[in-house]
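The following block contains the structure, expressed as structure tokens.
Every protein chain but one is kept in place in this view of the complex.
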Amino acid sequence: MLLFLQEMSTMLFAILSSFIFALVLFFIGQQRFERFTWLASLLPLGLFIYFAQFIPAIANGDVIHFSTKWVPSLGINLDFQLDGLSLLFTLLITGIGSLVFIYSKEYLKENNKLLRFYCYLSVFMGAMLGLVTSNNIISMFVFWELTSISSFFLISFKNTDKESRKSALLALSITGLGGLSLLAFAVLAGQLTGTYTISEMLTNPELFAQGELSIFLLVFLLLAAFTKSAQFPFHFWLPGAMRAPTPVSTYLHSATMVKAGVYLLLRFSPHFSLNEYFGTILIIFGAITMLYAAVHTLFRTDLKGILAYSTIGALGIMVFLIGIGTAEAITAAIIFIMVHALYKASLFLVTGTIDYGAGTRDITRLAGLRKFMLPLSIAGLLAAISSAGIPPSVGFVGKDLIYESTLHAGLNAGLLTTIALVTNIFMVFAGFIVGVKPFIGKLPEHLSETEKPNFILWGPPILLALLGVVFGLFPGLLGNLFTDNIAAKLSGVEAPHLKLWHGFNFIFLLSLITIGAGLLLYVLWKPSKSKETFIQRFDVLAPKDLIILFGNLFSQLSIFLTRLFQNGYLRRYVMILLVILTVVLGIHIFINPRVFLNIEQIKSLDWNEIIICIIMFFAILFTVFSKSRLSAVAGLGIVGYAMCFIFVFYGAPDLAMTQFTIDTLTVILFVLVLYRLPKYLRMSNPTNRIRDGIIALTFGTFMSFIIVEIMNENPVKNVTEFYSENAYVLAKGKNIVNVILVDFRGFDTMIEIIVLSIAAIGVFALLKLYLKKHEK
Amino acid sequence: MEILLAIMTGILYAAGIYLILRRSLVKLIIGIVLLGNGVNLLIFLMGGLVKGRPPIIPEDAKHLEGLFADPVPQALILTAIVISFGLQSFAIVLIKRAYKVVKTDDIDAMNETDRI
Partner (left out) sequence: MKSIILSSASNYLLPLLLLFSVFVLLRGHYLPGGGFIGGLIASIAFILHAFANGLKKTRYLLRIHPGFLIPVGLTVAILSAVAPMIFADLPLLTGLWYPDEIPVIGKIGSALFFDTGVYLVVVGVSLTIIFTISETV
């Protein structure tokens, strides 16, 4: 154990610590945990510090490797790698994680399943950390699946709500589909390249670009990434997942988990750099998702609904940028991942606090809340500014880069820039609707009793929003840390230097148009219930319903098949097996008849052998057709004794003795028990009996044929020869059967006597233990 | 003789299967015992039949010479016979207990009791 600990890398321990923490929580108990909830947030905070200490090394462009052997025979090691991209994600996961851990303490303080919540949350965090640091694709897959599973439990946290459970199941099935696809990708890529280590796969990117299998690789990877990152047409699970408590939505569905797909694409974009379809497909799907989601934000009235769609849109932008794939675009994507995580998490937390205080998230019913929640309204405003890309926020830097990369995209620059512009306008709108609108205007009557949130409920969002502005003022910080070496590594070209101010140029003009149009939209367009109803009319055509329909058909089919085969009647199982076996044997015998009798090999028939066989034959008939249990048992005994004689004739005295004693014991056993069992009844009708008889006889006949056929072959006797040569020399025994039992195969015998002991204990327990009074 | 034993094995298989396909649990057990005998006989036949020469090294020799019965299937069958005793006794006691609780040894009727 100690040796194992020594071999464990610190990284493995850091990742496992979340799982261990979840396990420990389990034993602490809800009561004690409630008093010390705040201690839980020390875990993500500690991990944040742990990962932050790697910043200087990573900024130098180093890549840190950690390795622990896991399943060496399959080439699966727990390889972890920390480069700029991984570090960015780990810092986001642990940083936002810390704030969410603290925030949840207050937000869910009256919930009696708080302990469970923190368990799921820390499992999720561990899985997410493992996912973004794994350098082995199989362990990456395992962590990927763990995030899906923990997210399932977090979405369905309000498990008394039917809709929550439904949404959770939907999210699990969609992301589960992606997980399967990732597994397929992993195995295929591993087989093709001969390694399961992600960084080693990079040595021959031609494999990912040429050949028949490269298209499968691409499809599997994209399916995994698109389902996880909610790209059209798999986007619909994300709005449903908003049924989760708001801290969960903050953490999983805006800041971290949904970005796992984007991470996957970024991680594998160098591998696919030679694949001509990779970029194009990403641009197309990203663009559709952006526009689709952007339009949807207009028609939602639930704050979280608006945020869900704007998140889908943001994910679309990231995929779109990765598709463009230039150094500028990758830099833009990385900046945008960070920007989006900061302002979207902040907006989600703002929404949570509004919901907590005002008791509603309906935008049409919210206004004037600044009276109660002034600090929160500042957080909302700052986040909205960052989301809109108004200088000096980091959002501005990001938006600049987006336009820069679309403008330099070559042939389609005009089209791509327009798509980006439209989406960004809706993003500005969404940011302001959520971050500003609930706080301004006149306070409506029904909100006059709003609770004033305490520090924990407004501190985290304001911190996140402030960070968005700070990084905007000093973009060089980000550049040094991440974008320079991530983008350079992923695109192969040196990344552009990050600046807040580029001067008055075309890009600045585009930014101005975005902000202006967005704000105009915000002023003019009022979300309302009727608009939401309007858009819901198109739901019939939505991918969601089509997929649910498909799912229902599929489950009906499987129910039908299960009822057909798993019908609970042992007879039918046996019958199906036998009929299939009979058909296989029959085909074999009729196509390739090798059944002939080798007269020379056959031993002459002795009269005593014939008599034994005749006795055995009649005993079997008697056992099968007897109407009384006792005579059936007697017949069984005679069959056993007849076997005994056969063993005696053909040189197996040990077997004969064993068979004799066991047969005696069996008969005694049956007689003892059968006295108290029901009368032998004839329960099946004649047709069934004839059918079963035919099945049994056919199978028996075929068995005889096969035996005759096999006996014409010369058996391989290597094992036998070894035993008979060495029985005396090595094991000093002359009865070879016994030598095999106690020496050569002694281990088998040991297991056998253990099994026998278990049977005896079972019999004893069944008859003597836990009996009701009348049974004694 | 081989052909006779091959036919006997086939009959044991047929009888065992026929009884396993019955509805009564007791018949099921008897069927399994018969089938077990059939399997033992099958393994025994696969080793090749040698009349009257058990695999025992003579007093004055160090290893077996000439024709002798194959010890490997014998060891297998010996194990199988003993294990089957454990299986049968456990199964039959299980039937007895089940009969006490559900008052039937009809497998179909037992299925019905599941649904309650």
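Letters A and B name the chains as they come in the text, with residue numbers starting at 1 for each one.
In this text, contacts are C-beta pairs under 8 Å (C-beta built on N, C-alpha and C of every residue); 3 or more make two chains touch, one makes a residue touch a chain.
For clarity, every value in this text was computed on a predicted model and none was experimentally measured.
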Key: Option touching the unshown chain, where A:16, A:443, A:657 or A:710 are the choices   = A:657
Ask   = If the hidden chain were put back, which of A:57, A:668 or A:694 would touch it?
value = A:668
Inquiry  = One chain isn't shown here. Among B:7, B:64, B:78 or B:107, which residue touches it?
reply    = B:78
Task = Provide the residue numbers of chain A that touch the chain removed from this figure.
result = 653-654, 657-658, 661-662, 664-665, 668-669, 672-673, 675-676, 730-735, 737-739, 741-743, 746-747, 749-750, 753-754, 756-757, 759-761, 763-764, 767-768
Ask   = Can you list where chain B touches the absent chain?
value = 54, 56, 78, 82, 85-86, 89, 93, 96
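The working rule: only the chains that are shown with their structure count from here on.
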Query = Which whole number of Å gives the spacing of the CA centres of chain A and chain B?
reply = 44
Key: Sites on chain B touched by chain A in the complex   = 1-15, 17-24, 26-28, 30, 33-34, 37-38, 40-42, 44-59, 61-64, 68-72, 74-75, 77-79, 81-90, 92-97, 99-100, 104-108, 111, 114
Remark   = So, in the complex, the side of chain A touching chain B is made of residues 568-571, 574-575, 578, 597, 601-606, 609-610, 613, 616-617, 620-621, 623-624, 629, 632-633, 636, 639-640, 643, 646-647, 649-655, 658-659, 662, 665-666, 669-670, 673-674, 676-678, 680-681, 683-684, 692-693, 695-697, 699-704, 707-708, 710-711, 715, 717, 719-720, 723-729, 734-737, 740-741, 745, 748-749, 752, 755-756, 758-760, 762-763, 766-767, 775
